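The structure follows.
So, chain A:
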Amino acid sequence: MDVRDTYRHNVLTSGHRACSGCGEAMAARMVTDIIGPDAVYINATGCLQVFTTHNQQSAWQAPWIHSVFANAAAVASGVEAAMRANGKDTPVVVQAGDGGTFDIGLQCLSGMIERGHDVLFVCYDNEAYMNTGVQRSSSTPHAVRTTTSPPGRLSEGKHHLKKDVISIIAAHQMPYAATATVAYFPDLKAKVEKAMSLKGPRFLQVLSPCPLGWNHDAAQTIQVSRLAVETGLFPLVELEHGAVTGVMRLARQRPVEDYIKLQGRFKHLFGSKGGAVEIRHLQALADARIRRYGLLEADTEWTTDTANQVQRRGRGGYARVSKGESQ
Partner candidate 1 sequence: MDSQLHEIRFHGRGGQGAVSAAALLSLAAFDDGFEAQAFPKFGSERRGAPVEAYVRISTTPIRRHNQVYQPDAVIVQDSTLLRSEPVTAGLAEHGLVILNADRCPDELDDGTLRWICLPADQISETFLGRPLPNTVLLGALAAATNWISLAALEQAIGNHLARKGEKIVSTNIKALREGYRLTHELENTS
Partner candidate 2 sequence: MEGSHAVAEAVSLCRPQVVAAYPITPQTHIIEHLAEMVADGGLASEFISAESEFAAASIVLGAVAAGSRAFTASASQGLLLMTEVLFNIAGLRLPVVMVCANRAVGAPINIFSDHQDSMALRDAGWIQLYAGSNQEAADTIIQAYRIAETCELPVMVCMDGFFLTHTFEPVDLPGQDTVDAFLPAFHFARTLDPTRPITLGGGSEPDNYMEYRQHQHQALVSAATEIENVNLEFAQTFGRDHGGLIDAYRLEGAEVVMVTLGSVMGAVKDVVDSLRGQGQLVGALRLRCFRPFPASALVTSLCDTGCNAKRIVVLEKALSVGADGIVVTELRAALHNAGMAVIVEGFVGGLGGRDLTIEVIESVFRTASDGVSTRCRFAGLKPESGDQSTMGES
């Protein structure tokens, strides 16, 4: 796939105050650039809203509104209704974190989808309430350390499982729901473009690593998100009208340890008996997801290898043609 020829709008431009290596900033920049500035963006409360708007400074170069935490989908419903009422077809896009999607925002999201609003809802899933300092959300995976799911004498981190929100959303029988992540940009791009080509409610869950909350090296954001996929913990799937219509096959399955060892939020699992059990549990969860979606045997050319393949224009290499024969 040709990802190079995308015109870069910088819908989310520089000068925002996201942490160094922020996966959500990256994801939002990618998604909004693919959609472009000719859209209205509604943002739930959360990191993205906080770090992009600060004291009269905005990093957005498209019409953008933030209201409150829970209501982004409802505000979008209103914006979309206004567009319809005014005879415009300006796309309407919601951006929310996992709190604004899985938890406090779920009701408004469900209402928006049920009413069939022509809105793309994008969830940047960083698996905890990062804006308030890393508290667990219903998206936080099992056994993860957060400030409200601390490991201790009686605990190995979060007791509960990550909510399977894509299934909940897809169960609305909506036109399109898909998962993506910041790694595999061609995949993300294809999904955003697919979503934008459809009418009605659409949903994208974009796994967006948080160097702060996941406690990984800022430079590892892509690597971590790639491993989330390659281990099977975060399947990349597409659902249309409730049915699975696409998966990204794993060219090879990586053990979950490869993924969790890069992240401090799993560190407590290493070196203890209870932790070892939880690691096996996480492996079992990954295996189950792989089986559920057929991630190893799916009949598709779209794999973690092909989706990773970058375009090479070689012009950097060619550049030397011009200066190479200077003597």
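What we mean here is this: contacts are C-beta pairs under 8 Å (C-beta built on N, C-alpha and C of every residue); 3 or more make two chains touch, one makes a residue touch a chain; residues count from 1.
Per the selection procedure, all candidates are chains of the complex that A comes from, given by their letters.
Fair warning: this is a prediction, and the values are worked out from it, not measured in the lab.
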item: Touching chain, any copy counted, for chain A within the complex - options 1 or 2; value: 2
item: Chain A to candidate 2 touching residues, read off their complex; value: 37-40, 42-43, 49-50, 52-58, 60-68, 70-71, 73-86, 90, 107-108, 110-111, 114-115
